[in-house]
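Provided herewith is a single structure, encoded as structure tokens, for subsequent inquiry.
Only one protein chain is missing; all other protein chains are in place.
Let's turn to chain A:
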Amino acid sequence: MFKVKVYVTTKANVLDPQGTAVQQALHTMGYGDVEEVRIGKYLELTIDTEDRAQAEADVEKMCKQLLANPVVEDYRYELED
């Protein structure tokens, strides 16, 4: 059994309007030193298998095909026993 943590983030060269809005709010709060805010998604998957290599290969495909949109998003993931 693996617990998988998937992080999906907006590509560096793609504007993140939500992040910009949050950054502005932080500036209003007085945190003027916040240079950038990027908003992403965090997903937790539990995969019922003992085969780590297979689980990793599967998660890679899941990310590419569904969990992230490679046109505008990057992804990374961690597998925990």
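Operating definition for what follows: a contact is a pair of C-beta atoms (placed from the backbone, for glycine too) under 8 Å apart; a residue touches a chain by one contact, two chains touch by 3 or more; residues count from 1.
By definition in this document, contacts and distances are computed from a predicted model.
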{"item": "Missing subunit (named according to UniProt) among the choices \"Dissimilatory sulfite reductase-asociated protein DsvD\", \"Phosphoribosylformylglycinamidine synthase subunit PurQ\", \"Spermidine/putrescine import ATP-binding protein PotA\" or \"histidine kinase\"", "value": "\"Phosphoribosylformylglycinamidine synthase subunit PurQ\""}
{"item": "Residue of A:Met1, A:Leu15 or A:Ala57 touching the missing chain in the full complex", "value": "A:Leu15"}
{"item": "Residue ranges of chain A at the interface with the undisplayed chain", "value": "14-15, 17-18, 21, 41, 66-67, 69, 71-72"}
